[in-house]
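What you see is the complex with one protein chain gone and the rest in place.
Up next, subunit A:
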Amino acid sequence: METMNIVVLIKQVPDTWSERKLTDTDHTLDRDAADAVIDEINERAVEEALLLKEAHGGKVTVVSMGPDRATDAIRKALSMGADEAVHISDAALHGSDTIQTAKVLASAIRTIEGVDLVVAGNEATDGRAGAIPAMLAELLGLPQLTHARRVEVEGTEVRVERETEDGITHLAAELPAVVSVGEKINEPRYPSFKGIMAAKKKPVTTLGLGDLGIDPSEVGLAAAFTSVVESAPKPPRGAGERVEDQGDGGVRIVEYLAAQKLV
């Protein structure tokens, strides 16, 4: 591989530290209620793309679908060192489900010429569907190498260590391909002052549905395959039961667990 043309998918999500809630009207994410940040797993995806670029040369383009506020996440990625960005923003996208999102992202990626590798996070910390990378690979007709904890490119081949609860699998595929990365992949770099200053001069292309040739009626909450019908916060934890150990502590714990049908 001479130089690599890498696309990274990033998403602006509510900060996991702030209170997250859904709107009362349509049960979509209340984006005004929480501080928005670039999803941490996406920072790792950006980092991995930058490492590949540093090793092989080339270009990193970040692609983000989201409201205007997504520009913060885009700028963070550009400050870290990504070269360009594509921002897909259209009011009609509000409430889109994972399949619709994957379709839109696929159309956007097709507008970028000669893509060698698409890097994404395994799952976003807000929706947590974790399905986009696989759907995207399917739509683009590319091999998918998901849950990577290590990524290597040699020649025209990408090799990945895939880590799931079942263990570690070694995967390889011809480029172009879609890779999704997990928490253990790397430690994302901090954007330096020079990176932050340079970011504002980097090109950001904003695309609407019209630019992608997608009919607004195909996307959004009304046309979604799935939608949230109802939501309620987890009930607060009860006070718990206090057991005074009078020599029979072990027995009482087992009795309790048995009563809860846990043993």
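Here, contacts are C-beta pairs under 8 Å (C-beta built on N, C-alpha and C of every residue); 3 or more make two chains touch, one makes a residue touch a chain; residues count from 1.
Keep in mind that, in the parts below, contacts and distances are computed from a predicted model.
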Match the chain absent from this complex view to the correct UniProt protein name in "glutaryl-CoA dehydrogenase (ETF)", "cysteine desulfurase", "Molybdopterin-dependent oxidoreductase" or "Zn-ribbon domain-containing OB-fold protein". "glutaryl-CoA dehydrogenase (ETF)"
What is the set of subunit A residues that contact the non-displayed chain in the whole complex? 75, 79, 190-197, 200
